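Scroll down for the structure; my scribbles are underneath it.
Here the complex is missing one protein chain, while the rest keep their positions.
Chain nomenclature is as follows: A, B and C, assigned in order of appearance, with residue numbering initiated at 1 for each chain independently.
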Amino acid sequence: MHKSTGILRRALVFAPALGLLLLLAGCAAQDYPQTTLQPRGDFAHLVDSLFRTTLLWATVVFILVEGVLVYAIFRFRGKPSDAEPSQVHGNTTVEILWTVVPAVILAFIAVPTVQTIFRTSSTPPGEVVEIEVIGHQWWWEYRYPGLKIVTANELHVPVNKTVSLKMTSGDVVHSFWIPQLAAKRDVFPKKYNPLWFKAEVTGDFPGQCAEFCGLQHGRMGLRVLVDSQPVFDAWVKQQQTGSPLVDAGKVPASMSDSAYRATGDSVMLKGKLAFMTGGCIACHAMAGTATAGLTILQGPNLSHVGSRTTIVAGMLKNTPTNLRHWLTDPQAVKEGSLMKLPRPLTEDEITNLVAYLRAHQ
Amino acid sequence: MATSVLEHSAVHHAEAKSGLWSWITTVDHKRIGILYGASAFLFFLLGGIEAFVIRLQLMTADNTLVSPEFYNQLFTMHGTTMIFLGVMPLSAMFFNYFIPLQIGARDVVFPRLNAFSYWVFLLGGLFINAGFFFNAWPNAGWFGYANLTSAQYSPGLNTDFWVIGLQILGIASIAAAVNFFVTIINMRAPGMTLLRMPMFVWMSFITQILLLLAFPVITVALVFLMMDRHFGTHFFIPAGGGDPILWQHLFWIFGHPEVYILILPAFGIVSEILPVFSRKPLFGYTAMVFSGVFIAFLGFGVWSHHMFATGMGPFADAFFSLSTMLIAVPTGVKIFNWIGTIWGGSLQFKTPMYFALGFIAMFIIGGLSGVMHSSPPADLQQTDTYFVVAHFHYVLFGGSIFALTGGAYYWLPKMTGRMLNETAGKIHFWLMLIGFNLTFAPMHILGLNGMPRRVYTYPAGLGFEFWNGLETVGAAIIVVSQLVFIVNLIVSLRRPRNAPADPWHGATLEWSIPSPPQEFNFPEVPEVKSSIPLWDLRRELGSLPEPQRVSGAGIHLPNPSYYPLVAAIGVFVTLGGILFAQPHFPWYVITLTGVAVLFYGVYRWAFEPAG
Amino acid sequence: MSDAAAHAMHPPTSTGLDNRKVAIWAFIGSECLFFASLISTYLVYKGKSLVGPLPHEASQCMLHGQMQRCEGVFEVPLVTAGTAVLLFSSFFVVLALYGAQKGNRKMLLGWLSATVACGLFFVGMQVYEFTHFYHKGMGYGTNLFSSTFFTLTGFHGSHVTLGVIWLSTILFLAARGKLPPEKALNLELAALYWHFVDVVWIVIFPVVYLMR
Partner (left out) sequence: MDAHVTVHSEEHSHPTPGLYFRVALILFFLTAAEVAAFELARRPGSLQSVVGPVVVPILLVLSAVKFALVAMFYMHLKQDSKLFATLFVFPLMIAAVIIIALIILFAYWRMPH
């Protein structure tokens, strides 16, 4: 009986080790889009190599110590009738040894740790894209002071270029986390915290708030869209149109009301009317409206909302149906969200708003 | 054995005292221990139910079993309950019952203060949970990070129940810590020098020091928070110049020693069980003592490792990282000494031993993932993810709960006079070990693959579904394992009291007296010559005779008193009144009434004959 | 107090030290961390107030509904007097204890009354100071300085008040002849607490009032 339980015990004790190995060997980024184990940015690589160092030592120690433990359990099982074992109280040599050896192993972790602390603590020199990140309950705001862009939830960055984030919060403590590109850093109101990274491939990298920040902490997602330089440049050019940071949100004549009236684009006119009278304008900046130039409003800037792939802080795909659901009853979609309609919108208003918002590419 | 039962009913007058009033007025450390144990176990089950609902909610992606608000209440109360109302008072049960017995004392040094601690603890625990009935269970996390807890972002009473309840519990902890501290210093049997104390007493002793030094800090932080919420200050409110980071510092200056408060008693229990069931003394007794002292001392210099993501700067990061790694050394020494204890022994596989060995195996894993967190850059990926959740459950469940359960199987026969069923105990162990690993091992994988903590759900497509589903299955197995324990306990309690005084051939003094002990513990105070007095005696005599119950006539015992309860109610009303602190409401009438009751209780207590 | 009777029945303690004395020292050790947290907060927030009033410097304050220039609030002479009185009360209580231990009833009652009087003077000084600050436009939540100051000194003041109540109780007992030399420990415990409250003020006075 002891024999079988010993084997079972051994199997069970090693299960977590097997799990860890599986996790390193078997998981691919496509299975876990938010993984920390497949870094795609230089900051994340620094962290990852340190992680692998600690994991290696942890695994070695784990196998050795658990191995000895299981061996001892197996080897020294006894019966009540057995003679009393030798009454050893201690062994100074052994005790010194197992104090010193772990300390030495720790040094192998400590040295690269301290090196990495200093390497990650400040942005590497050279040309950088500066972006301000502001956490809100429960969405992310991004401002590109140099490029004069304000956007939300989806962070566009160019590939192979260092991005320097200056991060703060508009309300409570949040934590900005982009696992595959960098790591996480808490953001505090009235304080700026740095983070930087250089993405090495283009693609779509999800992340999310990592510090508990209230009711909808679980739905405070974000995405980082790493673009090739030409795509990024085009995106920048598009976003600058109507940006609050460019001529206080003034739009070109081709996007003015009179232009739409001339082309008979009733959606833009009716949608805009719904935007103004439905109450959206109280919280959202929008190109072509009176709030276009404001950066202090409570909700995300919607000037280019049609160009985003998701809405509601990464919760829903940006489709007409989802947008319609969201505008019909935001509290049903995301309970407690600060998106509160002053009055229910009519069917017509919603239809026009959906078309209007999606048209703002 | 039969005669001892007979004699028990015939001779022992003290146990004739029964009924509710005798429990309310009791100052007997053993009865108070049982009260702690019963209350804590109920709270522990409540915390377990909360955990299981959490697991059901996370079983599938985008699940809507519970609302986000209720989920946040569940995880807040799960953490708060398990730490303050589960593991700490379960340890307190063993402190109460076994510190006096192990050091050969008749009671703790201040029996009425002991009763006071228990009542304050119970009222505090009920107070925090009372929020449930007002739809205001605490919901800002057991760590209560400012400024989410400010009146602006947490307007309900939820956080008030938490802030005030924790202050009440803090008073209970400090009062109990003073009591046990002095008890261990001063009530030891003749010959029991500090370096002959049982290891459980040693680890408990260190725990009391940590309680004394850590709880004042959280008390101050809670007072600040209460002032922010009700009295117009801005300690943690940025708009008024306050800094939410200060909360984090004060919280973790308390919070890290608190981790050792939760685990050191477990170390002590395991250090009692392993030698007895290896039939071999503890390996490296002195090293065990000093590693414990070292862990406690260093425990005050590592708090900021909970805050690497806050951006403290490279020098602070490096300092707190290295101090944290340093703690791994004495912790490793303890693990190696436990293995050294079983090495060369003659291992007797009784249920307590199963849990003690399971403890070592699981604690190693928790310790190693802890070392992985101590590296700040790596921690920037791990913190606030399920990797951390896995880590501290391996320490606090795989560690503390396994050890406490082992302690229950080891010591319940002494407390109740009844043996627990061995087969059921082993089923309990295997189910718990399997369920535990199924629940928490996958959390390592989830955390490293990007699942953050404290989220009420997760979207499909991030790869989290499979592991979460598996974890919920594991949690169900844990639930079954606890049911096995409860059934075992109930069945055992319905049987006659026929446990021998020394069912395991123990080494320490509690096994020298009948099970359960008589009210006065020891008919005469024993002399101690080593850390294993009973083994010495057995070696001397060849075997130990079953101790007989004797008349306690002439043995002086403290009188029962209800003033500790009165004083506890005073504390409860004083602090509870602040819950009603609204403008234009005379809440201070309630608080002042509480102060009056407290003073009344304390004065009557002080001038009451102790016996 | 009646615990003393219980002790008489107990075998002598392991260390030979009185249980209650070990307990009060353990509690004092715990209190060190309580005041350390309050003092750290005061220091960490020093100079971070967004509006006045400030301890020493002139600043802009909200008073009578409008912003105006106001002077530093501290009145060092008054607090120096309070400090001196508290220090002397420590001196008085050791004399009272000396009297209690030697069975000198006159000495005990005289010096203990003086101690209580000093304590009351200190509390009165603090009540006056707080009221005065309030009239100068410094409420509890006015700024970080006022909040940290009132919390730190207020908790100290509440300790002094408790000490006064404790010492008064003993004075009452002593006056009725219930503090014979063999019970002098009852006073010693209160005295230790009282000295601790005094040493906390020895730190607070320079750190809060004298460092600018």
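In this section, contacts are C-beta pairs under 8 Å (C-beta built on N, C-alpha and C of every residue); 3 or more make two chains touch, one makes a residue touch a chain.
What you are looking at is a predicted structure, and each value in this text was computed from that prediction instead of being measured.
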Chain not shown: contacting residue from B:A316, B:I434, B:L544 or B:A606: B:A316
Residue among B:F143, B:F231 or B:F300 touching the omitted chain: B:F300
Residue of C:S49, C:T83, C:Q126 or C:N186 touching the missing chain in the full complex: C:T83
Which residue of B:M59, B:I128, B:L169 or B:I185 touches the chain not shown here: B:I185
Interface residues of chain C (partner: the chain not displayed): 14-17, 21-22, 25-26, 28-30, 32-33, 35-37, 39-40, 43-44, 56, 76, 80, 83-84, 87-88, 90-91, 93-95, 98, 101, 191-192, 195-196, 198-199, 202-203, 205-207, 209-212
Sites on chain B contacted by the missing partner chain, in the whole complex: 185, 188, 192-194, 212-213, 217, 243, 245-246, 249, 253, 300-301, 304, 312-313, 315-316
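Note that in this section only the chains that are shown with their structure count from here on.
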Partner chains shared by chain A and chain C (touch criterion as defined above): B
Chain with minimal offset from the mean of all protein Cα atoms: B
CA centroid of chain A to CA centroid of chain B, Å: 36
Distance between the centres, which are taken as Cα means, of chain C and chain B, whole angstrom: 34
For the chain B and chain C complex, residues of the former touching the latter: 106, 109-110, 174, 177-179, 181-182, 185-188, 190, 192, 212-217, 219-221, 223-224, 227, 231-235, 240-243, 246, 250, 253, 525, 556, 558, 606-611
Chain B partner contacts - residues on chain A that touch it in the complex: 2, 5, 9, 12-13, 15-16, 19-20, 22-23, 27, 31-37, 44, 46-48, 50-51, 54-55, 57-58, 61-62, 65-66, 68-70, 72-73, 76-80, 82-91, 94-95, 98-99, 102-103, 106, 109-110, 113-114, 116-118, 120-121, 137, 171-173, 175, 177, 179, 183-186, 188-191, 193-194, 206, 208-219, 221, 315, 335-336
Residue ranges of chain B touching chain A (in the complex, touch as defined): 67-69, 71-72, 140-141, 145-148, 153-154, 238-239, 244-245, 278-287, 309-311, 313-314, 317-318, 321-322, 325-326, 328-329, 332-333, 335-337, 339-340, 342-349, 357, 360-361, 364-365, 368-369, 371-372, 374-378, 380-385, 433-434, 437, 441-442, 444-445, 448-459, 461-463
